[in-house]
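Here's a structure for you.
Every protein chain but one is kept in place in this view of the complex.
Naming follows writing order (A, B and C), and every chain is counted from residue 1.
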Amino acid sequence: MIDKRCPSVADAVADIPDGAVVMVGGFGASGSPIELIHALIDHGATGLTVINNNTGNGEVGLAALIGNGQVSKMICSFPRSSQSRVFPKLYREGKIELEIVPQGTLAERIRAAGAGIPAFYTPTTVGTILADGKELRQFDDRTYVMEPWLKADFALIKSEIADPLGNLTFNKTARNFSPLMCMAATTTIVQTKQLVPAGDIDPEHVITPGIFVDRIVEVSRPVHEDTLIAAGRSYP
Amino acid sequence: MIDKRCPSVADAVADIPDGAVVMVGGFGASGSPIELIHALIDHGATGLTVINNNTGNGEVGLAALIGNGQVSKMICSFPRSSQSRVFPKLYREGKIELEIVPQGTLAERIRAAGAGIPAFYTPTTVGTILADGKELRQFDDRTYVMEPWLKADFALIKSEIADPLGNLTFNKTARNFSPLMCMAATTTIVQTKQLVPAGDIDPEHVITPGIFVDRIVEVSRPVHEDTLIAAGRSYP
Amino acid sequence: MSEGWTREQMAARTAQDIPDGSYVNLGIGIPELVAKFVPQGREFIYHTENGMLGMGPPPADDERDLDLINAGKKYVTALPGAAYFHHADSFSMIRGGHIDVCVLGTMQVAENGDLANWSTGAADAIPAVGGAMDLVQGVKNIYVITQHTTKTGEPKLVEKCSYPLTGPGVVSRIYTNLAVVDVTPAGFQVIELAPGVTFEQVRSRTGASILPPQ
Partner (left out) sequence: MSEGWTREQMAARTAQDIPDGSYVNLGIGIPELVAKFVPQGREFIYHTENGMLGMGPPPADDERDLDLINAGKKYVTALPGAAYFHHADSFSMIRGGHIDVCVLGTMQVAENGDLANWSTGAADAIPAVGGAMDLVQGVKNIYVITQHTTKTGEPKLVEKCSYPLTGPGVVSRIYTNLAVVDVTPAGFQVIELAPGVTFEQVRSRTGASILPPQ
């Protein structure tokens, strides 16, 4: 019988090695798999390349992972925000590398990796410094830039409902990059608020089919980054 | 107020001109918008290029449209099937053109059109005669072929539930190419089994967001190609 | 700030140019105010990059859903007929030309429609682009709402942007506190002056040649 359940967040992330490329779901606080990130902090892998739209907020979750010195490179579209202090400090000190990718190109590069598409063309960044050094090409009299797929070794994902086969649903705008990252990582690790038997999710309502998921941990009362920050928390 | 409802299938297809490129949803009989296709037969536009995975069955629906001499070119992955006689006859007589596209490439080219991606690379067809004349390129020591987007002027789509904003759901494997075609056509015309007020479809369960849909006609008791063929029916 | 249109008036003026039934993406800042001034009898559907169509107004503080935010990471609501989707679908809507209007703030706009609104290019600036470059390339009509000059009085409508571009030749219309200005093949063209503002005032605060209302 197929059963992708994993007993704890610690077990789920235990084999992430130093130097791994890790996608982290979420857009800002929404959809951020805080418990899995904190487990990765406890686990201690370093030299990570992390792919996320942002760079975390406050001193919990992704910001805490960065602050703990475990991340050597961020690939994201928007590394600043009102409560983002950890990344800017390390970046200015030259202690962390940054690859800036427009948000839509970031999403499409991740999808391409999951879909077996090694490269595609997009109009985004044409005529800007972010296209410097990239290959340009004309189609139908318009100029496009070629962008390569973006793969990862691991993805850390937060879902709303999951079954033991790995079928997932998400909650509102917490969906964001997560279904794409599930497709693009060699090993996709999911924390879910609710774990239900196979068949309980209507096949019409599955957002991420189980084929894209490797491990599931139930975290039935997940903390939310916004709540932690409002409470002045930090991790560890 | 936004209301994309259209009074009849005849009204819905009335402005499809001769020579239009028309995507038709469905995979074989499943998801085929029979009533819209029959309205297009009544309407009489000719010289159409039709994009569908197949070429219809029996003498109803897509096969009837082809048999009526309205289609000058088919773009599809699999123009044969056990009950497909109309297309093979016309093809052998040199009366209809055929562009054969592998099924996955067909789906991805349609999605690309809807997503603003003018071209992408795929491993599919590399080393076969279907890659003849196409541009090849190496990525990570593997060879890929470049494929362009595939757009249409109109898409004819069958949905299960729709609301007046154009949000859609589909029924089981009748989903197939339809959500992609909704994205890729300038004007997307939908026949739906059930029309409900805006808000009745859970935002989590919407498969095709209304932004991709232009016209909706309620066809509350749609005929099914399999049923028509079993009954020996033909159209008109 | 005290002359010409207020922020709210700029937003209201912008809203008047958006046709009924439009799919609209609003940038952070003054553009967000457009949603408060939808002309009577019209309906706009709001898209937010992080995966929703049918975005509604902010919730009351005690009705917040932590998982329902907009691209500016503010709490929002969902209207009847809303839909959620993932980022690749969301940016397919943008890049694929499905969104009718995007209203953005800016640092500079050039007379050829070049937009610079993502980076000062300063040596110590941390680059952060978000979805701006996708929006300007993909959305059918790019409108800009901005004060006519910076806080220190520098023109924001210029011959050539000195800041790094978000996109070349992408802006079609500009709503400032002083005027509504079109980007035309002949350069900036004033379409309408704010009440009490003269063309000469607009011209003197514009960093490029600009044509008077016709």
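Observations
The criterion applied here is as follows: contacts are C-beta pairs under 8 Å (C-beta built on N, C-alpha and C of every residue); 3 or more make two chains touch, one makes a residue touch a chain.
Just so it is clear, the structure is predicted and the values come from calculations on it, not from any experiment.
Shown chains touched by the hidden chain across the complete assembly: A, B.
Screening B:Ala20, B:Leu180, B:Val206 or B:Val219 for touch with the missing chain picks out B:Leu180. Within the full complex, the residue among B:Pro79, B:Pro118 or B:Gly210 touching the omitted chain is B:Pro79. From the set A:Gly67, A:Gly114, A:Gly127 or A:Pro222, the residue in touch with the chain omitted from the display is A:Gly114, counting the whole complex.
By the touch criterion stated above, the residues of chain A touching the omitted chain are 1-2, 111, 113-117, 163-165, 167, 183, 197-199, 201, 203-204, 206, 209-212. Touching the omitted chain from chain B are residues 27-31, 77-81, 87-88, 91-92, 98, 100, 102-108, 110-111, 122-130, 170-180, 207, 224, 226-227.
Simple rule for what comes next: only the chains that are shown with their structure count from here on.
Of all chains, the one whose CA centroid is most distant from that of chain A is B. Spacing of chain A relative to chain B, judged by their CA centroids, is 34 angstrom.
Separating the centre of chain A from that of chain C, both taken as means of CA atoms, is a distance of 29 Å. In chain C, the residues that reach two or more other chains under the touch definition are 52, 78, 84-85, 88, 91, 94-95, 138.
Contact of a single residue of chain B with at least two other chains is seen at positions 115-117, 203-204.
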